[in-house]
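Note that this complex is displayed minus one protein chain, with the remaining chains in position.
Let's turn to subunit A:
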Amino acid sequence: MPLTALKLPELSLVLLIGTSGAGKSTFARRLFKATEIVSSDQCRALVADDENDQSATPEAFALLHYLIGLRLKRGLLTVVDATNVQAEARKTLVQLARDYHVLPTAIILDVPDRIAEDRNRARAERQHMGRHVVPQQRQQLRRSLKTLKQEGFRHIYHLHGPEEIDAVQAIVRDPLYSNRKQDTGPFDIIGDVHGCYHELVQLLTGLGYGIEEMPLQDARDLGVRVTAPAGRRALFLGDLVDRGPASPQVLRLVMHMVQSGLALCVPGNHDIKLLRYLNGKNVNEQHGFAETVAQLATESDTFKSQVRQFLDGLVSHYVLDGGKLVVAHAGMREEMQGRGSGAVRAFALFGETTGEIDEFGLPVRYNWASEYRGRAMVVYGHTPVPNAEWLNNTIDIDTGCVFGGQLTALRYPERELVAVPAAQVYCEPVRPLDYLRRASEVNSQQAEATQLSAQQQHDDLLDIRDVTGKQIIKTRLLPSVTIREENATAALEVMSRFALNPKWLLYLPPTMSPSETSALPDLLEHPAEAFDYFRRQGQERVVCEEKHMGSRVVVVLAKDEDAARRRFGVVGEGPGKCYTRTGRNFFTDTGLEAAFLARLQDALTTAGFWEKFQTDWLCLDAELLPWSAKAQELIKNQYAAVAAAATAALPEAAAVLTQAATRGLDGIEALLARTTARQTAAQHYAEAYRRYCWPVESLADLRLAPFHLLATEGRTYFDKDHAWHMETLRAICLADESLLRATPYRVVHLQDVADVEAATQWWTDLTAAGGEGMVVKPYDFIPGGRQNLVQPALKCRGREYLRIIYGPDYLLPGNLERLRERNVKSKRNLALREFALGVEGVERFVAGTPLREVHQCVFGVLALESEAIDPRL
């Protein structure tokens, strides 16, 4: 009976093997997607304009291999339509499959020479083909048949003649064993047990499993009964056996749980060694294997054969929960996840070594996790460590139970660690568990560095590849934010020259758009347009906050230096930082900085903040006053200078014009009037900037006005409305009113005419008194139920204030009209992208992701800020 369906692994490199004219292309087209087929003839045509130009063969195959490499890298099944009758040609392809950890498959289309030659003759472009070609290929094919298995092909289909070839109606794609993406857990992932039955039972019991040892009912029964907590399953990371006191019992328990669907298990190197032993292979008795052999001596043959079957069926690693979780005994690099090859299996069992041998005579482990960039969480064991620590979204939970450490479980998706201590040291480790740490102590810059977590030490140095070039950042609020390469270039310079240690930078504030331009006389901005915008966006309420004119700052502050070290991984830089929109330290005077932070800490303590929010750090978005504190030089060199130039030059001009006017020249009067108007404008302009300046000699001259509480330990506050933020921060401000300023605000119901009028009047009064204006925010921090993201805030600036933005003469006839042509659209677009990145950065930080992922967002905001957008908006 000819086969009607061929089974292949879903990710496979399929070689069609057959002479010219065997029908390979037809076969491929009939059974595979057109895009899955890579053909040597087609490649030849692409590089030579002629698919039979043999002189182009080297280039054609270079292209063929390149295409195959790209497809395999991206995890796509690929069919190679070439004769593939020569072993050398196949060797390159098998190597490609290996490089990308993909299984090679051979499908031989074996047709008699006569049929092949007839077909070739029927094709015009093959007329010139020599008579010797097909017989020669056929000879090569025949030789190949014997060696294919050796060459590394796992699946080989030999189809004899057109009948068998035509009989194939379907290709069945088998999922790889490692693919369990549909399996979402939850799981209790358990590290290396090594025969520690007692601790395993204790751990499982603690996790809510019920374990009952039952007398054996028959030879196949394993003698245990297990119940699991609702919906949960255990997931064993291998190395069930060796070294410890009760390997058979551990096997019995795990096998029972796997068979009854209460557990999954991946193999460890020790388990595979046991399998080899049970298969009758010669096995080295070192590393605790002798104990296992002794313990198994009293077990029945039936049990041993069950163990053999169980171990034989284990799959090297699993990809679970939609690809979000990967488990393997010794870890798994990103490019190997969900792939199948000898190298993948070896990596899963042994991990990676540097090739060196350490002072204990053991191979030096290569820390693949330090380079890991994958999205999937990788949970593994194999290398005993003193504590299970996260590094780049991977975690080694082998805490060396058998060596007297602990048996650790990771609850997934909770990311919660549960451990039980070893009852005793069952085996002395050849090298101490903390040898890595000891080694790093020798190299560490400061002894304190050892107090940092593995991730924090790793994060001491970011990688330039994570920020430069075009970056696409996925955020919760916007599916993707693109950072153009040239913007990243600008940000790299600012970040490198001016920014603080990136460990402090969890957030940079987004830019803020003004309201649309007002049509009212003498005004560019007015609250009406801001209210209209939010009404159009379906908002019922907004919060209007007084806009302070100072410097925007972000305050990151821990309760003490110890908390700063623990949470930010920063040593010797104080308990916190107050930094500007570009990540630069606000303070240049370290004494003033320390005093400022201490006062703020005191205020938080007085306000009971730490207890109330159960945290030892916080992140605030705020304005620091006065403007002149940071901008003194700018004010002197730019603002005051402009006023000085104007007040020195304009009176001279007015005097000369007055003199000319007495001569009765035409047109002088108008020119004089205009010059006088400019003189008055310059005066108003000087008054405008002076309002925001006062001398800063000490801390007593500074004021901090916080307006967002962004984050504390374990949580963010983007789910709280702005009235909550205002009230929460007011409570802190009350604790030290001479340093902290609560921001006046009002909640406005947009449909309530009186409410809107009152708010407008409030703005009018504020700005008439010289205030900068107000910020209008939707009531909720991130308004829900909308398809599009709503502007997080709009600013509405007063007429007087805008003089320092648009220049002294902006209200003069002819100027305001032209300035009204401004367009807020790209500014708004930018504000949304920066807002999404800002929120994402804080959320990532709070979730404890590696620093580079937080830094990408922060860097992204800075990069977007270099977009060419009218800075007056």
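We take it that a contact is a pair of C-beta atoms (placed from the backbone, for glycine too) under 8 Å apart; a residue touches a chain by one contact, two chains touch by 3 or more; residues count from 1.
Simple rule for what comes next: contacts and distances are computed from a predicted model.
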Which name from "Phenylalanine--tRNA ligase beta subunit", "Phosphonate transport system permease protein", "Small RNA 2'-O-methyltransferase" or "Tripartite tricarboxylate transporter substrate binding protein BugD" does UniProt give the chain that's left off?
"Small RNA 2'-O-methyltransferase"
Of the residues listed, A:634, A:673, A:758 or A:847, which one is in contact with the missing chain?
A:634
Would you mind spotting which of A:109, A:257 or A:495 touches the chain that isn't drawn?
A:495
Which listed residue (A:648, A:673, A:734 or A:847) would be found touching the missing chain in the intact complex?
A:648
Out of A:81, A:291, A:321 or A:809, which touches the unshown chain?
A:809
Spell out the interface residues on subunit A facing the chain that's missing from view.
443, 445, 460-465, 467-468, 489-498, 500-501, 573, 580, 582, 584-585, 634, 636, 638-650, 652-653, 656-657, 659-660, 663, 665-668, 671, 674, 686, 690, 693, 804-807, 809-810, 815, 818-819, 862-863, 865-866, 868, 871-872
